[in-house]
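The other protein chains are all here in position, but one chain of the complex has been omitted.
Up next is chain A:
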Amino acid sequence: MDALLDILGLTEAARLLSLSPPGWGMNLLRGLVNSLQIAFGAFGMGLVIGLFGAYGKLYGGPVLRDLLAIYTTVIRAVPELVLILILYYVGTDLINKAATMLGHGRVEISGVVAGIWVLGIVQGAYATEVLRGAIQAVPAGQIEAARVFGMPPFMLMRRVTIPAMMSFAIPGLANLWLIATKDTALLAIVGFNELTLETRQAAASTRAYFTFFLAAGALYLIVTLCSGVVFGRVEKWARRGQPSLREARR
């Protein structure tokens, strides 16, 4: 193994990336875990916001529809980096002001929680549109068939609309998830120790920029590949009962 690394000229890189000090591998993995934690949280929060947002846009009253239109338009119009700066600093500032008013001291805001909130709000705007489109793609007859047999609205959503829209929503949601994993890198700007910031610190300390950023790139790629497998399975499940286009052509 050592000999092989030697031939390839990778001995130095292996030493730098080793999981135990003086290697920086553990720092990178810790950054990756933080990134994934935020991505999961933000994606989940985005789904919840998106579901309410989509239903609100489709079935809500005029005031709710206008509010949601403002939300999705503004969030999708402003660059995410700018949104992160605004939401992070304004958010922490507001919370601190509120805490001071209530007689508490300054509150320490966890980077993970702040990251999840900030990215979750961004994801929610996109998820609203993905899910709205998916719900509208469900044939009206499927919904009518549920209403006609006396299904109450919430059961109808749970038993018919959501399962029926899944196959339309999954490709869009898979995109959103991948964007979420990579948007976590933007949180480096507010000093949160996710993968990109950890990588930069390791690279700056050792001057081995190429090694570390290539390693970080490989980690992002692994996340993407694993996500692809998972979403592939989910999509197959969501499309159960629908003949594939290839089958239909035969």
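One rule holds for everything that comes next: a residue touches a chain if its C-beta (ideal position, glycine included) is under 8 Å from a C-beta of that chain, and two chains touch if they have at least 3 such contacts; residues count from 1.
Keep this in mind: contacts and distances are computed from a predicted model.
Student: For the complex's missing chain, which UniProt name, "Amino acid ABC transporter ATP-binding protein, PAAT family", "Cytochrome bo(3) ubiquinol oxidase subunit 4", "Fumarate reductase iron-sulfur subunit" or "UbiE/COQ5 family methlytransferase"?
Tutor: Of "Amino acid ABC transporter ATP-binding protein, PAAT family", "Cytochrome bo(3) ubiquinol oxidase subunit 4", "Fumarate reductase iron-sulfur subunit" or "UbiE/COQ5 family methlytransferase", the absent chain's UniProt record names it "Amino acid ABC transporter ATP-binding protein, PAAT family".
Student: Pick from A:L19, A:V33 or A:M155: which residue touches the chain that isn't shown?
Tutor: Going through A:L19, A:V33 or A:M155 one by one, A:M155 is the residue touching the chain not shown.
Student: In the full complex, which of A:P21, A:P62, A:P79 or A:G141 touches the chain missing from this view?
Tutor: Hidden-chain contact among the options goes to A:G141.
Student: Given that one chain is not shown, which residue among A:L87, A:L119, A:A164 or A:L195 touches it?
Tutor: Once the missing chain is taken into account, the touching residue is A:A164.
Student: Suppose we count only contacts with the excluded chain; which residues of chain A make the list?
Tutor: Contact residues on chain A toward the absent chain are 139, 141-142, 144-152, 155, 159-160, 163-164, 166-167, 238, 240-243.
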